[in-house]
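Dropping the structure in here first, questions after.
Here the complex is missing one protein chain, while the rest keep their positions.
Order as written gives the chain letters A, B, C, D and E; numbering starts at 1 within each chain.
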Amino acid sequence: MMQCAIYAGTFDPITLGHFDVLQRASRIFDKVVIAIVRKSNKSAMFSAEERLAMASDVASGFENVEADCFDGLLVEYARERKVNILIRGLRAYSDFEYEFQMALTNRKLAPELETMFLMPKDSHSYLSSSVVREVVELGGDIEDFVPQCVEGHIRRRFPIRKTGEE
Amino acid sequence: MMQCAIYAGTFDPITLGHFDVLQRASRIFDKVVIAIVRKSNKSAMFSAEERLAMASDVASGFENVEADCFDGLLVEYARERKVNILIRGLRAYSDFEYEFQMALTNRKLAPELETMFLMPKDSHSYLSSSVVREVVELGGDIEDFVPQCVEGHIRRRFPIRKTGEE
Amino acid sequence: MMQCAIYAGTFDPITLGHFDVLQRASRIFDKVVIAIVRKSNKSAMFSAEERLAMASDVASGFENVEADCFDGLLVEYARERKVNILIRGLRAYSDFEYEFQMALTNRKLAPELETMFLMPKDSHSYLSSSVVREVVELGGDIEDFVPQCVEGHIRRRFPIRKTGEE
Amino acid sequence: MMQCAIYAGTFDPITLGHFDVLQRASRIFDKVVIAIVRKSNKSAMFSAEERLAMASDVASGFENVEADCFDGLLVEYARERKVNILIRGLRAYSDFEYEFQMALTNRKLAPELETMFLMPKDSHSYLSSSVVREVVELGGDIEDFVPQCVEGHIRRRFPIRKTGEE
Amino acid sequence: MMQCAIYAGTFDPITLGHFDVLQRASRIFDKVVIAIVRKSNKSAMFSAEERLAMASDVASGFENVEADCFDGLLVEYARERKVNILIRGLRAYSDFEYEFQMALTNRKLAPELETMFLMPKDSHSYLSSSVVREVVELGGDIEDFVPQCVEGHIRRRFPIRKTGEE
Partner (left out) sequence: MMQCAIYAGTFDPITLGHFDVLQRASRIFDKVVIAIVRKSNKSAMFSAEERLAMASDVASGFENVEADCFDGLLVEYARERKVNILIRGLRAYSDFEYEFQMALTNRKLAPELETMFLMPKDSHSYLSSSVVREVVELGGDIEDFVPQCVEGHIRRRFPIRKTGEE
């Protein structure tokens, strides 16, 4: 079986936790698509274009990973791409119930679609995009939180404040 | 004892999970009131009038269910209606702690008021109004998620998009 | 509607938390049966006879509560008693998922049987029979943990050790 | 990539929930091994031989599933079989934290081994072997809980009691 | 060792739960600073000045408690104040995972900083600032929810509505 999987999300921005899940998925499946939700009901810190640029940079480090954007229902996107497997990272510190709810809703909308959960490295399990955004906004250091190639994209928009500056 | 119970919420919109809880409550209590919170601190997708219309349609299928609206504190509304029992659905995938917090706050505000929790059918346990709203907004199919009479109300506002349309 | 409810459990021993749930149920239903599981797969500290004696003492303080024992499946017992409502206490510090699992299993075995969850008083929410047994075994004070009439039953079997004694 | 996965457990007995997870895994991977832990630290209701017979009957309904037994550490067994993927079912009503703990321990012992979690059908999510054992012991009906071919194995050991018999 | 601890938060407003945690911390540490986050990403009901006034009133009831405000990252503030211990209240009904996530993020940003969790009194464990705000907005009674000196501050902004008034 040739198996392709979609790893969908807002990725606002991609964290080291996302990167770790991606890496694990890339070892198991023949191809993995990072699929960025263009319009999020949460107002995003980074535009869809910025988020796609980050994801493309991350994808370029893998042989079998592709970055893409989509609108509308994830299940429709998966059908268009003819992919049957969704990947989700499952962190102990994440909204576990939300993940289950989404997976069951997607299953109802598209029974042929299977959601598989992978665990990121334990030392990344506290990481989330919202924590990264909070640290970015307060001018903190993010090198332990995002892949190096993503840090550049963030710093272009949010240069590090020197202590003492407002 | 003649027992009446209030099933309060935003119901934005009523889901099959709510319907299931209502059905169970209607078999246990002499009368059940679906009580719609008029002003929600979350901005609602449907107006209080629309939500009351949906609830009234649902209520009309039962002999002992009535739909109503209220403002202000739920405990005040219960006192006015002279009702001592609140019904809440308890889903494994719901905000369980929020339910407990609300129940304990209401008990502090009105010690005579008892909150009883019922479990919806397991195959509805992933359902929530927010999931339904998300699917509605993205133009997905909702017939597995809401009672048939509610689907009509939703479709009047959000007609199904044909694939290919924007 | 004349409504009767069963509050089943091992009650090894009855705690103030159980007592509180019973009191709330007795205000809502016309009759409540405390139903003691005779043979528990956990080895009980108190015999079924002792546990029934405790429960009977507790029941005698209510006008509409009866204590009883049963063997076999709870759903069979409920059918024999022609009761359609099971009461469970739901503590934040309890095995919430176990409660759900049992309720769903019972619903599968007997769809006409409804499980309703009540919350004990918050200051009792940490209480469990196993905590009480542990304190009893280590010779600690249990007056804050069990109803007064139950304390007598326990003290007959486990007299308070004076400090210094082994 | 040709991908093989191990679905390990005590399977005492296999439930419809296990069966559902197996079915999902068999659609994703080229081969799936149901691997029965021979010696369990929990005393099993069914012997390793009985559990292997049940698993073999279940496996015979699939083209790419094999049943096997193992002793010792799961990570050693996976290395011997040259398999890099472990499958676990993740139920909302299961010991979620235990699953994470095991997955992280196995990752420490064998970093090349990836644990993937699949969700069983929602209407099976309350099912567990221990619930089934409890119903079996109390003489209840198990046809909604285990695959038909497994029911036969169980009934050979635990014939249905007629009502009224002890 | 002379030990000082920071108890940081939005405190919008301070509840009896916060007060209880503060009291416990004040018995353990030589000095405790209530540190109010000036700019919150959640829009606050009370201004930083109002919140500081409330906290100062609360602090004046203790010999070793001081109220203060800060901007930016908490870890930076702790470094400036040369404090190594953060205090957090841990309620069963709180966002437990959020607390862990924050504690681990702060540890990554400042490894010398230790987060210690204290449990408020069980009868306060359902209390949160958001519940208090909701009751305040709906005109309910808050005397069981906030310290007496804080109630005055709130009532200046939100006078109690007489029943019948809009």
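What to note about this one:
Simple rule for what comes next: contacts are C-beta pairs under 8 Å (C-beta built on N, C-alpha and C of every residue); 3 or more make two chains touch, one makes a residue touch a chain.
Predicted, not measured: the structure shown is a model, and the values here were computed from it.
In terms of the touch definition stated at the top, the absent chain reaches A, C, D, E within the entire complex.
In the complete complex, the residue from E:Phe11, E:Phe29, E:Phe46 or E:Phe145 that touches the missing chain is E:Phe29. Contact with the undisplayed chain is limited, among C:Cys69, C:Val131 or C:Cys149, to C:Val131. Although one chain is not drawn, the whole complex shows that of E:Glu49, E:Asp71 or E:Glu114 it is E:Glu114 that touches it.
For subunit A, the residues touching the absent chain in the complete assembly are 92-93, 122-123, 125-126. Think of the hidden chain as still there; on subunit E it touches residues 1, 3, 24, 27-30, 84-85, 90, 92, 96-97, 100, 103-104, 107, 114-119, 122. Within subunit C, the residues in touch with the undisplayed chain are 92-95, 126, 128, 131, 134-135, 137-141, 144-145, 163.
Criterion: only the chains that are shown with their structure count from here on.
In terms of the stated touch criterion, the partners common to subunit B and subunit C are D, E, listed by label. Across C-E and B-E, it is B-E that has more C-beta pairs touching. In whole angstrom, the spacing between the mean C-alpha positions of subunit A and subunit E is 33. Measuring from the averaged C-alpha position of subunit B to that of subunit D gives a distance of 38 Å.
Residue numbers of subunit A whose C-beta contacts span two or more other chains: 92, 97, 100, 104.
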